[in-house]
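With one protein chain removed, the remaining protein chains of the complex are shown where they sit.
Per-chain residue numbering starts at 1, and chain names A, B and C are given in the order in which the chains are listed.
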Amino acid sequence: MAGRLNVGAIGLGRMGRVYAQNLVRRVPNARLVAVADPKADLAEQFAREFGVPKWYKSHQELLSDREVEAVVVVTSTSTHKEVVLDAVANGKAVFCEKPIAMSLEEAREMLQKVEAAGVFFQPGFQRRFDAGYVAAQKQIEAGVIGTPVVLTSTSRDPFRPPLEFCDPKVSGGLIADMGIHDFDVARMYMGDVKSVYAVGCTLAYPEMKSVGDIDNAIINMVFESGALGAVHLSRNAVFGYDIRAEIWGTKGSLQIGYHRQTPILVMTKEGITHDAVPYFMERFESAYLVQIQDFVNKVQHGGKPAVTGVDAVAAMRISLAATRSLHEGRIVEIVAERQRDRQRASTADSKPTP
Amino acid sequence: MAGRLNVGAIGLGRMGRVYAQNLVRRVPNARLVAVADPKADLAEQFAREFGVPKWYKSHQELLSDREVEAVVVVTSTSTHKEVVLDAVANGKAVFCEKPIAMSLEEAREMLQKVEAAGVFFQPGFQRRFDAGYVAAQKQIEAGVIGTPVVLTSTSRDPFRPPLEFCDPKVSGGLIADMGIHDFDVARMYMGDVKSVYAVGCTLAYPEMKSVGDIDNAIINMVFESGALGAVHLSRNAVFGYDIRAEIWGTKGSLQIGYHRQTPILVMTKEGITHDAVPYFMERFESAYLVQIQDFVNKVQHGGKPAVTGVDAVAAMRISLAATRSLHEGRIVEIVAERQRDRQRASTADSKPTP
Amino acid sequence: MAGRLNVGAIGLGRMGRVYAQNLVRRVPNARLVAVADPKADLAEQFAREFGVPKWYKSHQELLSDREVEAVVVVTSTSTHKEVVLDAVANGKAVFCEKPIAMSLEEAREMLQKVEAAGVFFQPGFQRRFDAGYVAAQKQIEAGVIGTPVVLTSTSRDPFRPPLEFCDPKVSGGLIADMGIHDFDVARMYMGDVKSVYAVGCTLAYPEMKSVGDIDNAIINMVFESGALGAVHLSRNAVFGYDIRAEIWGTKGSLQIGYHRQTPILVMTKEGITHDAVPYFMERFESAYLVQIQDFVNKVQHGGKPAVTGVDAVAAMRISLAATRSLHEGRIVEIVAERQRDRQRASTADSKPTP
Partner (left out) sequence: MAGRLNVGAIGLGRMGRVYAQNLVRRVPNARLVAVADPKADLAEQFAREFGVPKWYKSHQELLSDREVEAVVVVTSTSTHKEVVLDAVANGKAVFCEKPIAMSLEEAREMLQKVEAAGVFFQPGFQRRFDAGYVAAQKQIEAGVIGTPVVLTSTSRDPFRPPLEFCDPKVSGGLIADMGIHDFDVARMYMGDVKSVYAVGCTLAYPEMKSVGDIDNAIINMVFESGALGAVHLSRNAVFGYDIRAEIWGTKGSLQIGYHRQTPILVMTKEGITHDAVPYFMERFESAYLVQIQDFVNKVQHGGKPAVTGVDAVAAMRISLAATRSLHEGRIVEIVAERQRDRQRASTADSKPTP
């Protein structure tokens, strides 16, 4: 079959398998030609089950496969830098699940290499591809709500992760781990953030204190435009997965999100009841598919990535600033740091590329 | 790859392509090995696009393909009998989109052959596989609403079909064309129907009178249990596709259905607005997949079909009785006819199978 | 205080007290000057509690009170004829709670006397004054939904009345007792009814069979315009009071009604739950007030009654026809009888008034 993009999938954990399966089954113009995972058995088993021709233990092997045109990187965050830089060095187009790096420094280095190599690079922010978030963007662009002046973005998980994954040294802490999606959403609708202030607590799962993480946070934001924002993060939406955003404009407002999973109401003497969205796979099943489809389309037919490395760095910067605000109990100005970045970037631009 | 069922798809119209694509991409334990369509170009093009190894112009060719274990029949209703009987003669497991035949006589003949041959046969009623309808069934079985005493089932299309498809000689008329799903739902929750009374009108699209069809109908039902039912059918839910059911029991009630497609509210001085479900492909996308997955699972691993030929005949019988009620302006008793069927069937059972 | 209408309230049962209290407290341009109830103690007690100057045991006493300009009749249905005729004879403006009479013959006789005397007469149909039903009427008049072609109207009680009140000899049976509101709503939006067909059952409260009543009914209607309608009546909406209507037009549709009483959602692992409207006093509290306010306004300042005796008779006629349909198991044509009425009426019109 002609006209398909040959893709390799690196990392076959839970999310990695979602991406890989979507590429096999639901992205018509992609062909998953290879998978790689340090657990070689897992890679082979997946390849056999889904008819993927080649499987590798190391990402380097996959990246040196000349047939592979683009890669989807869904490894643990700590390996993103190495894998992405290797992919860039091999001239592959790269999709990299969020967060793209463990630190801003890593991220900046990755982006410099990406830019220098001129390869296609897209970080994963699936909310940007969710029908509700997309529709909101269109309404805003159509002027339906006038000028946006306030944003709220909410992410609430139905339970906490295992304690080992709560450890901020692994996860970056609640704000970075969960909030990065909300900060990206915030930028999409409202532009860049000027300052943040975060408060947090560990009241729902006191045992999380042992690893140094919190279970709830509220982050105030002031955007460069002067507009306001708030991000709410929680691990104890025990009824289900609660993802929402509101954008308040001068002529109207938008509310994104929903709570009911199954279209049925049960009406008894105990009340009128429905169920809830269980978790992120149910909530964003379509968004993950649309996102990777968009990546394949853009790589294949040209076009800028819908989400850029600059977006990923910007969201990281906010989440790190908010985390610092939480720890230091103070308002953190982001704008200065961003300007420093820009200067650095423009200096880099003026240099001859290697 | 071992462990897959080899399936052939007969008929590649709009719905046929949906089934075929689901089989290619989203039913892991199926392998679509052949497609057939009288438009040979269409069959070849689909096969090439989706990597189906074989394509045929006639269903007989496909059915004589020894590799094909099961077939999905989505041809025009007028050909169902011939295709299904040929499939049965070739010992294939058969999934046949609703309605399975043009008349009760045809349907009965098909079922006799199916039973005689002992092949797996499943008619298409995708609502039975929709999450809302499935959840309702579970709630009823769990006793949550006590004994069901009243059912309402609603199907409203956002527009009328082209006039040529409205012609009752082709479609069977509004009640048979749309209502058969509702009558099947009615039986699923409430058991068999004793009598029906239907009223109809042609007020939204007067031009439909030229072909002899109506645009709205309401059908009253009395079930054999003494319970009551109502089916509402319409072609002028101009805002969208409106599929609902309610089951009222002695201890509670259930309401199935939803209206909003995209999870966003737009709030302006004009009011608070959301969109609607556009049409049946959006509403039942998952149900179509779950249905064909269930067919493949049962054929492969054994088990009775989730929907049987008897179900298809019973729903047809109600829709035909309701159509007769509409035309003759009288209450139609169904029970007598069904008993006649049963006698006929039991006589058949006592005969030695050929 | 000048400018108030002097009103007398006849009948101080549950609903009578609602009307009387509204007149005392919430209708600024009314003065409740007298109450009457066969239970003289009750009348005196109410009068003292609410500062009503006069109280009577018999309605005749109240009606002969020259100060009383208008009366609100909320006695048992079997006495409506006598009380209304006495009120008419005394030249009082009359508000009479539904149903206005035990039979069409009684109702017709009452209306003839009302017309002959030229007094203001308004039957009680509070749904016409509910904000949702009023808004629907405005939308229809504004052409928002085009031509209405289908109506559904639903009334479901959370429990059955005491058996003695279920007795059709007292209540008229489920269809007359509950359905009369729905039939009035049907006429308001869709015009007169041509034929009805009703089915019923007694499955939720089998003990109701002992008094000859049913607990659920579905009534099909064909309107004179050719449009269709359905009325759903039930005594077993055990979760609460379920009042709804839908009007389906050529350009859109309207849905009237709501289920949640208290504005709070409870979200736990058991699901997302809210309460329900308990019963008619909560659902129609405002409508009862708006209705009696409108009566007082019209009597005081002139204007036709928002609901007329003709409306009351028409709704009764449908409910009686539907009851007959239920008992006789056949479709009942209403139009002939209504034409007979009209002829009778026009004959009456041509006679000199007594």
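Observations on the structure shown:
Note that in this section a residue touches a chain if its C-beta (ideal position, glycine included) is under 8 Å from a C-beta of that chain, and two chains touch if they have at least 3 such contacts.
Since we're looking at a predicted model, the values are computed, not measured.
Considering the full assembly, C:136 is the residue among C:20, C:94, C:111 or C:136 that touches the omitted chain.
The residue from C:85, C:211 or C:267 that touches the chain not shown here is C:267.
Screening B:109, B:192 or B:275 against the full complex identifies B:275 as the residue touching the chain left out. Remark: the residues of subunit A touching the chain excluded from display are 147, 149-150, 152, 156, 197, 199-201, 203-204, 215-218, 220-222, 225-230, 232, 234, 236-239, 248-253, 329-331. Although one chain is not displayed, its contacts with subunit C can still be listed: residues 1, 25-26, 28, 48-51, 130-132, 135-136, 139, 144-145, 251-258, 260-269.
Interface residues of subunit B with the unshown chain, by the touch rule above, are 237-240, 259-260, 266-276.
Going forward, only the chains that are shown with their structure count from here on.
The two sequence copies subunit B and subunit C touch through a face in which the numbers common to both exceed half of the numbers used overall. Counting C-beta pairs in contact, the chain pair with the highest total is B-C.
Computed centre separation for the pair subunit A/subunit B is 40 angstrom, with centres defined by C-alpha atoms. Each chain gets one centre point, the mean of its Cα atoms, and the points for subunit B and subunit C are 43 Å apart. Residue positions 260, 266-269 of subunit A are each in touch with at least two other chains.
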